[in-house]
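Heads up, the thing below is written out as structure tokens.
Of the protein chains in this complex, all but one are displayed in their positions.
Then we have subunit A:
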Amino acid sequence: MTTLKERYYAVADGVRKAEAGRQKWAQGLRGRWQSIPKPVRLLAGLAGVVLLFALPNIAIPGIPFRTDEIPNGIGFSFVLSTIAIYVLVAVGLNVVVGMAGLLDLGYIGFYAVGAYTVAIFGSPDSIVATKYPWLICVPIAIALTMVSGVILGTPTLRLRGDYLAIVTLGFGEIIRLVAVNLRVTNGQRGIPSVPAPDEAHVDWNVFGWFRIKFDFDLDIFTPMDARPYYWLALVLIIVVILAVRSMERSRVGRSWLAIREDEDAASIMGVESFKFKLWAFAIGAAIGGLSGALFATRNVFVNSGNFNLLLSVMFVAAIVLGGQGNILGVVLGTVIVFYLPERFRFLSTKRELVFGLALIVIMVLRPQGLWPSRRRARELQDRKLEAKEAAAGA
């Protein structure tokens, strides 16, 4: 008769062995992937991208991955476009949390600022009624979120760790409450008729010198079909990922890495930690603003109910689950966190429970995330060791 404890140890042992085997396998996989000649790898990546673009039109009999193939399911391309927008959010949040190591729980605030900016400046129904075309609203949204990142960051980035998390949490809520109460954001009723990317209705007289007149709507982006929004989001994701990766490999990226690992050590090596943390905040905020703008555009409507605390927490969960610091890991985490609840819609209310359990199991088995950056995994191990030493020393 085995006791419960023995059985527990047997299971834990099995998990450890499986993990060791998986590590070996993953290493082999990485090695094999890197031994493939570069043009082939590039081609494979390209094929993957093409597949992603074709995804809304693909269905495989027998494998019901489409969310509209299950009972109570909703449109697959709508789900895809939502996930794509959230992936963009996660890539931006990853700059702040994963790369610079700043725990930001109020990231949703930037997302909201981006969404509202496009609605306020673009919609004919906002009280500002400037009716700027989408292509002008988006840069304004990015600029404004960047500014709000700097405004939030300047006083708060002197705080560290948990304190920063608390203050940013407050920021997210402040933005939401302001949106509920301000006239320009129109509270719960929100702002309808957010402009589509392919329309412009402009009749400007520039200083009385010349007249700019546009009045068109290509009707590619319509509420009937979410695919164009998904494709647009994909393009933006690719551009943003390439930009963030090149940043990661630059001096800026090394400074973030050093700050994340040990801020004191970084500053006595000559890293201007405050400046680089502020940059991380501003860049992260800009990406958040861009994704918020995209979200408002796809929904055609913004109200304060879109930006609750839970969503902010889900973004952080997605990043931690996927593997902080590794862009592709973060993308994977986001897809899982926002796809699974849709896929399990047939379980109706029980799906939240299943989803929560799945998250817990994954985090117990892989605390470093599903696909972490190797550095991050290393740091985590080192911190564990340090804690153990501290405990032994005390």
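Some points to look at:
Heads up, the rule we're going with is that contacts are C-beta pairs under 8 Å (C-beta built on N, C-alpha and C of every residue); 3 or more make two chains touch, one makes a residue touch a chain; residues count from 1.
Quick note on the criterion: contacts and distances are computed from a predicted model.
Note on the omitted subunit: UniProt lists it as "ABC transporter ATP-binding protein", one of the names in "ABC transporter ATP-binding protein", "2-hydroxyglutaryl-CoA dehydratase", "Phosphate transport system permease protein PstA" or "succinate dehydrogenase".
Checked against the full complex, the one of A:201, A:254 or A:366 touching the unshown chain is A:254. For the chain left out of this panel, the touching residue among A:193, A:267 or A:308 is A:267. Residue positions on subunit A in contact with the hidden chain: 254-255, 257-258, 261-262, 264-273, 374-376, 378-379, 381-382, 385-386, in rising order.
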